[in-house]
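This is the structure, below, for whatever I ask next.
Only one protein chain is missing from this complex, and each of the others stays in its spot.
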Amino acid sequence: MHTVVIGVIGADVHAVGNKIIEHVLKKRGFNVVNIGVLSSQEDFINAAIETDAKAILVSSLYGHGEMDCKYMKENCEEAGLGHVKLYVGGNIVVGKQDFKEVEARFKKMGFDRVYPPGADIEEAVEQLKEDLGSP
Amino acid sequence: MHTVVIGVIGADVHAVGNKIIEHVLKKRGFNVVNIGVLSSQEDFINAAIETDAKAILVSSLYGHGEMDCKYMKENCEEAGLGHVKLYVGGNIVVGKQDFKEVEARFKKMGFDRVYPPGADIEEAVEQLKEDLGSP
Amino acid sequence: MVKNKKVSREEFERIRRDVREQWPTGLSEDLEFERSIERLQSIPREKDFSKKLRVAKAEGLTLTQPRAGVALVDEHIELLNFLAKEGEADLLPTTIDSYTRQNRHSSAEDAIRQSEKQKRSLLNGFPAVNHGVEACKRVQDEVPVPVQARHGTPDARLLSEIIHAAGWTSNEGGGVSYNIPYAKNISLEDSIRYWQYVDRLVGIYAENGIEINREPFGPLTGTLVPPSITHTVAIIEAILAAEQGVKNITVGYGQCGNVVQDVAALRTLDSLTNYYLKLFGYEDVFVTTVFHQWMGGFPADEAKAMGIISLASAVAALGGATKMITKSPHESQGIPTKEANAEGLRASKIVTRLLKEQTFPKAKTLETEEELIKKEVHSLLYATLNIGKGDFAEGAVRAFEAGILDVPFAPSEMNRGLVLPARDDLGNIRIHEFGQLPFGDDIKTYHRQCLERRAKKEKREVSFQMTIDDIYAVSRGRLVGGEELPKGFDTP
Partner (left out) sequence: MVKNKKVSREEFERIRRDVREQWPTGLSEDLEFERSIERLQSIPREKDFSKKLRVAKAEGLTLTQPRAGVALVDEHIELLNFLAKEGEADLLPTTIDSYTRQNRHSSAEDAIRQSEKQKRSLLNGFPAVNHGVEACKRVQDEVPVPVQARHGTPDARLLSEIIHAAGWTSNEGGGVSYNIPYAKNISLEDSIRYWQYVDRLVGIYAENGIEINREPFGPLTGTLVPPSITHTVAIIEAILAAEQGVKNITVGYGQCGNVVQDVAALRTLDSLTNYYLKLFGYEDVFVTTVFHQWMGGFPADEAKAMGIISLASAVAALGGATKMITKSPHESQGIPTKEANAEGLRASKIVTRLLKEQTFPKAKTLETEEELIKKEVHSLLYATLNIGKGDFAEGAVRAFEAGILDVPFAPSEMNRGLVLPARDDLGNIRIHEFGQLPFGDDIKTYHRQCLERRAKKEKREVSFQMTIDDIYAVSRGRLVGGEELPKGFDTP
């Protein structure tokens, strides 16, 4: 059973998607560590270290995602989590922007997968399984 | 009291605006000859000749206005009505088009004034009074 | 004088020969019944209007249907497919152009040529007669949902022959509803006869096991027509159609604006039509209703138009309409682009689907309004039947002559035009000049009281100016014309 860390980054309190993601991932056989809303990069990183997680799924809904995720990949690497898959999803930038560009921006920041607003979590689980392989 | 001919040209049956235009023009002191809907160019011209009208106000709502108004100025001139003011209003072309262009098209066809969809008839009356001068 | 009597098969065939001669496309062999019946039998159920309406009624759904039609065939098919896919339309129309509606097929022919040359539609609809059966078959075959002809044609005999032979399973219109708002000096006797022919055609198909949907045009002039007047015309046309053998009828109504009046109108339209059909012995007619989104002048602003479209959708869904004719954000400007048309459709669709499980609750005010509509319709139908000496066809002709039936703002000279409507303080459409409408004093007093309440509120007399204000009101963002809002509270 793979362990994954999920949470909502920054000063963001959008809790609904987070609760559903937890529910779906558990149902689909993951060991889910949910650090909830209002989580800092450190919270994510510490949780991943403590639980030996294989992936971190960052949610950002409220628009400050770009600022909150700055240097997250670098910080992960510094903490020895270079191997951990880094996903981000939600409404990760301010306003309605061309998703292709947004995706490119976040990929450049080191995220492995970037999801547009309202992305289907079931589909994301398939990709997660692909990326992580069998446990 | 100036006499003006009003009506709706072509195979057009939109009667509501026509009835209101009649009401407003009468209230504002015109002698109104209303030939109603489904009127041909000849109907307009004959009515103007018979009543010695100073202006013809063509309504076209249904979209065929451009075809129905073809050569109307020329036909007026031929009938000795070159001096009669020619106005057109309503939804005079098919679809939502840039009104500046539409206006230019109809002015080129010889119309003195061209009105956009939903034009305020009270304002048009002011312009009519200007154009015709005191009776 | 025209009578509400089934046209004999011999008579029908006699007229038919002349009708088919009206334009070369009428002579196509596809119009022979052996061929057309086979064609109609081959229509799959998901493209069959009657069948889709039956499912919708059973499921309590309100289906969406736009207006749409352009001059050329390929472009028209593309347009309809766009509306099915991007607009998620449940049903599709083919709006017929205005030359065809007046049987001016050679004007239409010119316009087709010009449209081809200029590569844009110069017609406000699809000239189905000019294009003929083959082209109409393509429309039916290449579009994924049921298609209906929608027009405004006093004499639609050839048009109807062609579209049904092509496999279209629904046709809008009627001898009154496609005359009074759509013509100037065609006699009602004539137009009723023309439409008896159209209905008889559908009846013949019915005898051969093919259920074609027919839809009287509900809103008439779409301009402040009180529900009882449009209902009466719809019921008369339903009866005339049923007599000719039509088995699947959709009666229509155009949004008035007061939600309670609208819901009352939708509910009574269904119940009264069923009641009168049965009363006069037409037992096996399947009745559905169609709600037309606001049929009067629209505001120029597109967002506001979307507001009206969605509000209308809520009323249709809560009122239980089986389908709804949608408008677009371009309504006040001109025939919509396909994109604008699809926007109107999608806004409509989500509202009807969100409200799918819900109905407007029974309430005292709703009951009162329903009772009023019923009483008025009873009066109008009684007087119509009376002046027709027991016959609804003759009755319709004579009732319009006498002003017993009278449609506000109609262009037809067959219409007396003595009735003047206006809104009351709540936005209900009431009558302030009754002309020759055969209403009792109780009804008249009620209307007057309602209007007096408004007059008092607005501190002015009930007058024609009030009616004019009401005609403009919606396009200016209000329902009841006249009253000014305090500064800072109205549109800037």
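Here the chain labels run A, B and C in written order, and each chain numbers its own residues starting at 1.
Following the convention adopted for this analysis, a residue touches a chain if its C-beta (ideal position, glycine included) is under 8 Å from a C-beta of that chain, and two chains touch if they have at least 3 such contacts.
Predicted model only: the values in this text are computed from it and were never measured.
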Displayed partners of the chain not shown (whole complex): A, C
Contact with the hidden chain (one of C:119, C:364 or C:459): C:364
Identified contact with the non-displayed chain, of C:72, C:198, C:246 or C:351: C:351
Touch residues of subunit A, complete complex, unshown partner: 10-16, 19-20, 23, 36-38, 62-64, 66-67, 91, 93-97, 117-118
Hidden partner chain, residues of subunit C it touches: 46, 52, 55-56, 59, 61, 63, 84-85, 88, 90, 145, 257-260, 299, 301-304, 306-311, 313-314, 318, 342-351, 353-358, 361-366, 425-427, 474, 477-480, 485-492
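FYI, only the chains that are shown with their structure count from here on.
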Any chain in contact with subunit B as well as subunit C: none
Intercentroid distance (Cα basis), subunit B paired with subunit A, Å: 66
Euclidean distance of C-alpha centroids - subunit A vs subunit C, Å: 54
